[in-house]
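Before we start, here is the structure in question, set down as structure tokens.
One chain of protein is taken out of this complex; the other chains stay put.
Entry: chain A
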Amino acid sequence: MDKAVATLDKGTTCSSWNYCGQRLATGSTDGTLSIFDSPDPSSSSFTCNLKTKVHAGAILKVVWVPPEFGDAVACICSDGSLLLWEEIVEDAQPLQWKLCKSFESTSTQVLDVQFGVSSTSLKLVAAYSDGHVKVYELLDPLILKNWQLQASCISASISWNPQKGENQGSSFVLGFNSDTPQLNSSKVWEFDEAHNRWLPVAELALPEDRSDEVYAVAWALNIGRPYEVIAVATQKGIAIWHVGANPELDGRLSVEKVALLSGHGGEVWQMEWDMSGTTLATTGSDGMVRLWQSNLNGVWDEQAAFQPTA
């Protein structure tokens, strides 16, 4: 049932698969970025074909740029900087990875970065340790160097609405894990084309839970449901929210908390929805991988768990 598909070097701390699961990027404590490939789609063994030192310090997180914009990876480094490395071909030289953008490393640390694709452009949301969130927009679809700061808002888990349709506006959900209670609760942000700014349109927390620190958020792909499904993990557990698609009179979206799952008992590290948006996979500090689904009556429950063993 399980098989190893890749072996990682000593010191690797983070990894990310690309959109089709054919390439794996990993970052390590000594600042090395490694890219793993497999020879063809049906093979399931991946070997490292590239290793390059991108930074003096450790890499904390790697995130792939959406495929429409080429093969590129964003690296969050321990000194707080954000680097964008791209695989390009120059003149007669073979494919190689190069640094194409370094976002200024201020005194604050980048906590999380996520990319969102709308019909017209690529956007990047970066959450900083001082509670700031910056949204960047890619000016030139072919050159990943030129990013424009689109907005700076206060309100570092980010999850974009993965919808790929032509008519979709951009929206993402963001939650902080901080000691400033007002910052924490997860909010859904939507881009208002008319006024060219980002607005919060929903808050995914009950009044008594608003100050809870958010460990992770994940927005499920909607393949035809009349509502959106978003998972929010706090110390109280993993909450599943249904968010209405159409705004009410006050411009905000209706929300309903449909389940509170026990979660991992401690910190939740990562949450991922499957391709149909029906199964949620989570990992946490209890060292387990858990799968959650709702049954035919809409009741959410844990379906299976995986315990890593040697």
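As a convention for this text, a residue touches a chain if its C-beta (ideal position, glycine included) is under 8 Å from a C-beta of that chain, and two chains touch if they have at least 3 such contacts; residues count from 1.
To be clear about the criterion, contacts and distances are computed from a predicted model.
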UniProt protein name of the chain not shown, from "tRNA-splicing endonuclease subunit Sen34 isoform X2", "Translocase of outer mitochondrial membrane 40 like", "AP-1 complex subunit gamma" or "Nuclear pore complex protein Nup85": "Nuclear pore complex protein Nup85"
Contact with the hidden chain (one of A:15, A:78, A:129 or A:235): A:15
Residues of chain A (touch criterion as defined above) contacting the omitted chain: 1-17, 19-22, 24, 26, 28-29, 36, 40-42, 44, 46, 67-68, 89, 91-92, 95, 140-142, 164-166, 221-227, 269-270, 272-276, 281-283, 287, 289-291, 293-299, 301-310
